[in-house]
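I'd like to ask some things about the structure below.
Note that this complex is displayed minus one protein chain, with the remaining chains in position.
Naming follows writing order (A, B and C), and every chain is counted from residue 1.
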Amino acid sequence: MFQKSYNIFIKDIKSELRTRYAINALVMFILVAISVILFSIGNEKVNSDLTAGLYWVVIFFSAMSGLSRAFVAEEEKGTNLTLQLIASPDTVFTGKLIFNLILTFFMNIVITFLYSAFFESFYIKNPALFILTFVLGNIGLAISSTIIASIIAKAGAKGTLYPVLSFPILLPLILTCVQLTIFSFDGTNFESVFYELSIVVSYNIIMITVSYLLFDFIWKD
Amino acid sequence: MYWKIILFVLMTFVSIAGIAFPIVEKPSAWYEFPFIPGLEENAKIIFFHVPTAWLAVIAFLMAFLYSIKYLRSKNINDDIKAYVANQLGIIFCILATVTGAVWARFAWGAFWSWDPRQTSIFALLLIYGAWFALRSSIESEEKRATLSSVYSIIAFFTVPFFIFIMPRIMTGLHPGSADDETSGPIVNFKMNENMLLVFFISLIAFTILYFWMWNLGYKSIIYKDKLNKKLLR
Amino acid sequence: MSNYKLEIKNLSKIFGQRIIFQNINYSIHSNFVLGISGSNGSGKSTLVKIIAGVLSPTKGHVNHFVNGEKIDYEKLFNFIGFVSPYLILYEEFSAEENLKIISKIRGIKYEAEYIKELLAKMNLYSRRKDIVKTYSSGMKQRLKFIFALMHRPNLLILDEPTSNLDNEGKESVYSIIKDYSLKNIVIIASNEEQDLAHCNEILFLEKYKSQ
Partner (left out) sequence: MLDFLSKNAIYIVMIIVLIVWTGIFFYLLGMDRRIKSIEQELKGEKNEE
């Protein structure tokens, strides 16, 4: 089962490298978004709370511009039926989820590097907490955006609809992650953020369960 | 038929009691409400504002249940029921937001201050908005029903998180949330029995009203579809 | 010899308030060619999609049995070969890459000899390394037959199999149908007299419009 999903992922990567639709545009999007923020800040000194917020804003919008690709490409090329005929829904979802996970991590590592280079207040006092937040947050982001992407791939007005549908679903995750990022800037220890971490973990578990349960209905026309 | 009369009587009573019963320092007669510091006459909003918020949540729950039912039965009527529930839900959600904001202008000094309750109802409003946006972008009836059902279910599972995280992130101004961690829709500020009674009657009356409206709404759509089908033949 | 059985029970499909077909009951065994015929828009494609398990019916069931055992919906796709005009393969890859990727995703071995044979039969062997995007519609159609046959399915579903094909192509399709139906089930959805001539029995969808 996992082997097959991995092969779907490999197929997507190959196809992506051959056509280069998403990657180029995504990297440019990140650069543009961060420079817009830098221009609007000017010489102001930004406090760490605002930096954490802006960091996740850029992550959210980059995800919204890139992560719908996995399913929308399949729909645009008309290869949906082919995939339906060669793999079970769970396999397809896992394959697409791996693709989005890799893309999210790649994207957010780039964003994090750019942020630590350009923002003075992006100074992490508790790196372990930051990395944990980063990993858990990215997993949650990838799960939710994959299932929403599979919905909007079947609807019209895909580009605009994607952030609209994803935002309410991602809001609890993003709010908690902003909070955790602020804590990691402040150097809070692990015991006092246990509550927030457990929220993120349970969000991920609930979302992945719901996604696997519901994907059958979306995928079967 | 009886319940329509009951609804009329209850709602009339709530309107009279909720508006006209006086608020006094030390309530003695059965029709007097207690004085709540910081709220004063504003406290009467509870009889009209809280039920609208309650109905927004009930509608959301109903839409969730009928979405599950639709996915199981593939009966288009279940989707219509969920649709009408959401229609009423968004109306009551807007009413709750607006009445709350107007009240907050005088109780807290600003229309909007990102109180946990305000943020939660805003998120609910966003979900409703997204749901209707999704629906309007799909042409095929069956696909529309399936995808909006799926979205309804996913959205339903995110809502509990708001209840848990909001109080940690923001300090609450909303009555009933000052010192309780869960900040659920529980009313624990100091009401006496009369007030509580009127409040619950109000909840019951609004709930009956909601079910009536929902019933009329979905029946009208189902019959319209049936007539269309007859004309097509 | 595989013993495959297809059972259609009370099958109905309704789009909104429009009835596509109602109460189809059918049961067929291996060594059988079933034709499905009906005017344009009568739901031929809808029916074959439901049989292939990629579309869900409004009411009723389609059950597949191999050697008397029911096949799970999760595993069904490996028993079915499907050809249709609206099926599109990955156009940014070459024919050979497509077939390799597909066999990997299916989780089966890439049978080089067998596929070479199929490519030769379908007249595509010399162009196997070209990107599918550059193919003509007839060549794409022939490639779909290889896609449908490469995993040796027990149930071959052909939706308008001879569209876009020249006479030579048609002949090879008919020979495939003949060979394949000896051991397996073949379903042909078409309106062409020539196609339907190869069927043991024909199902007219018009009959199932309303009671």
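Just so we're on the same page, a residue touches a chain if its C-beta (ideal position, glycine included) is under 8 Å from a C-beta of that chain, and two chains touch if they have at least 3 such contacts.
Owing to the predicted nature of the structure, the values given are computational and were not obtained by experimental measurement.
Within the full complex, the chain left out of the display contacts the shown chains B.
Among B:I68, B:I94, B:A133 or B:M213, the one in contact with the hidden chain is B:M213. Screening B:T12, B:S136 or B:N228 for touch with the missing chain picks out B:T12. Against the chain not displayed here, chain B makes contact via residues 4, 7-8, 11-12, 15-16, 19-20, 212-213, 216, 219-220, 223, 226-227, 230.
Basically, only the chains that are shown with their structure count from here on.
The chain with its Cα centre farthest from the Cα centre of chain B is C. Among the chains in view, A has its Cα centre nearest the centre of the complete protein Cα set. More inter-chain C-beta contacts link the pair A-B than the other of A-B and B-C.
Inter-chain centre distance (chain A to chain C, centres taken as mean C-alpha positions): 38 Å. Note: centroid distance chain B to chain C, computed from Cα atoms, is 51 Å.
Residue positions of chain B with contacts to 2 or more other chains are absent.
Within chain A, residues 221 each touch two or more of the remaining chains. Contact residues of chain B toward chain C in the complex are 74, 76, 140-142, 225-226, 228-229, 232. Residue ranges of chain C in contact with chain B, taken from their complex: 15-18, 56, 58. On chain C, the positions that touch chain A within their shared complex are 49, 52-56, 74-75, 77, 80, 82, 84, 86-93, 101-102, 104-107, 147.
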